[in-house]
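The complex appears here without one of its protein chains, the remainder shown in place.
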Amino acid sequence: MATYEITTRSIRGDLKTDTMILNMGPQHPSTHGVLRLELVVDGEIIVDVIPHIGYLHRCFEKHAEQMTNYQQVIPYTDRMDYVAAMGNELAYVLAVEKLMGLEVPERVQYIRVIMAELQRIASHLLAIGTYGLDLGAFTPFLWCFREREKILDMFEITCGARLLYNYIWIGGVSHDLPSEFGKKLKDFLKTFPKALKEINDLLTFNKIFIDRTANVGVLPADVAINYGCSGPMLRGSGVKFDLRKNEPYLVYDRFEFDIPVGEGKMGTVGDCWDRYYVRVREMEESLKIIEQAWEQIPAGDVHSAIPRKVRPPQGEVYFRTENPRGEIGFYIISDGHSSSPFRVKARAPSFVNLSVLPEISKGYMIADLVAILGSVDIVLGEVDR
Amino acid sequence: MGLLDKRFENENIVITTVEDVLNWARLSSLWMMQFGLACCAIEMMAASASHFDIMRFGIIPRSSPRQADLMIVAGTVTLKMASRVKRLYEQMPDPKYVISMGSCANCGGPYWEHGYHVLKGVDRVIPVDVYVPGCPPRPEALLEGIIKLREKIRRESIVKKKLPPVYVEEK
């Protein structure tokens, strides 16, 4: 719990003060998008936080019902979590393939794993860079974006887009890996550990950073599970749960990698520093997965299993995968005779992770709230869908 | 360059027009208000990072609308957000410019047909100077939009109306 006491008496005696409502409005440099937080504060100490969302509600679920077929929904899933677009496409495509009972070739599965792990590194780089920017450190932001440009370069030579790809299709992928991809990937695998060490030296073990994030925003493990948190929020509280190991999909069961959890090295288990450090260590594990996947990747045709008409049988499916922000799930109902879905519900990780914010920020100061919000790592596109 | 007629050669005298100097001052230091709404905000952030570097054009991000004169509307504007966009625009002091970045801000984007909560183009609430198409536009496209805005500012004129005709009586 918090280390500051909420007092309603002044030093001199019986002067009762009142709480004030402060608005951290939709336009704010540190709220990672259009999020409105209504803070009830007693001086500088927070009594309550009421989040107001919906400023980016773009009607994804209505579009999914009205599109003419299942494949046209894929660009809309891209735009939900726009920082880690490959993960959303992957979850939706795997859900539809499970509903149809479609088998994809091995080369496609390895390509999807490589793309998903590269996207995980890019997303964590952005999270770390903007987290440093929120707390006042400008240089890690520039270094993280420099590394991110190399990954976006690799995406661009494969599918032509930097941010929103429409690359993973039902039954395969849209383009095979070009010939320069291998060389760029090998260069990246050689230079990235050095850059990660630089960022670590500058930010992660920096005394000012540790003072601002350790023992702040402590989330106990049972509260995290009851609130439905997932991803680095859950693992930062000490729960060793990762969908790539617990419910393996694609070919993740063939790789050897570790699941980092928060241990309370710099403060309590489940504080902001733990969640941040889980993200840093996850990037190292993703590098290992990409190396092993690149060695084992077989040759093959990536377009051979793409069906002409996608018409799943009547039924429903709920499939979940591990996005950089947590567990993303798609619940799809198909009515068997039309070529577009009957209902698509996207369970976004940031939507559920954000609901725990009032619980973990009571009793801290307003400046700590910025640190807590940065460690939750939300993307408003998927909170509002 | 065309803005200044005489350079500092042997005398410290420059001859120019008032319009040219004012326009040159305005276009060289457009301070932008950080107003990223959705996916285009990530490309705007990438444009301000070191690879594409928007700061070499004199554009510094400022958090408060009172200190900015350029608003880049990057991302989808929803009906819930539209009144706040208008309020922020009115809080910016004159002269102010607006760049609409991305197809969601231009015309509603991919949500034009079935989006019941999406405002189909930010020009339904505020006046826009330059439209940058793309979904999302590359950082180079945003830089091109800024260059076009600079050319538009260079052509601005203090004199806005035609002067009324003067009658001279014949003697």
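Letters A and B mark the chains in the order given here, with residues in each chain numbered from 1 onward.
The rule is short, and it goes like this: contacts are C-beta pairs under 8 Å (C-beta built on N, C-alpha and C of every residue); 3 or more make two chains touch, one makes a residue touch a chain.
One rule holds for everything that comes next: contacts and distances are computed from a predicted model.
A.B. asks: Mind telling me which option in "NADH-quinone oxidoreductase subunit C", "ATP phosphoribosyltransferase regulatory subunit", "Aminomethyltransferase" or "Thiazole synthase" is what UniProt lists for the chain we can't see?
C.D. replies: "NADH-quinone oxidoreductase subunit C"
A.B. asks: Which is it among A:228, A:264, A:307 or A:363 that touches the chain not included here?
C.D. replies: Spelled out, the listed residue whose C-beta touches the missing chain is A:228.
A.B. asks: Just one of A:54, A:75 or A:363 touches the chain that is missing; which is it?
C.D. replies: Candidates A:54, A:75 or A:363; residue touching the omitted chain: A:54.
A.B. asks: Among A:23, A:246 or A:304, which residue is in touch with the absent chain?
C.D. replies: Considering the complete complex, A:246 is the one touching the chain left out.
A.B. asks: In the complete complex, the non-displayed chain touches which residues of subunit A?
C.D. replies: Residues 53-54, 57, 59, 61-62, 98-99, 225-228, 239, 241, 246, 313-318, 320, 327, 329, 331, 333, 343, 345, 347, 351-352, 355, 384-385 of subunit A touch the chain that is not shown.
A.B. asks: For subunit B, which residues lie in contact with the unshown chain of the complex?
C.D. replies: Subunit B touches the chain not shown through residues 79-80, 82-83, 107-108, 112-113, 116-117, 119-120, 124-125.
The rule is short, and it goes like this: only the chains that are shown with their structure count from here on.
A.B. asks: How many angstrom lie between the centres of subunit A and subunit B, each centre taken as the mean Cα position?
C.D. replies: Centre separation, subunit A to subunit B: 32 Å.
A.B. asks: Touching subunit A in the complex: which residues of subunit B?
C.D. replies: Contact set of subunit B toward subunit A: 34-39, 41-43, 45-46, 49-51, 63, 65, 75-76, 78, 80-81, 84, 88, 110-111, 113-118, 135-136, 138.
A.B. asks: State the interface residues of subunit A toward subunit B in the complex, per the touch definition above.
C.D. replies: Against subunit B, subunit A makes touches at 25-29, 33-34, 54-59, 62-63, 66, 75-76, 79, 82-83, 126, 130, 141-142, 145-146, 148-149, 162-164, 380-381.
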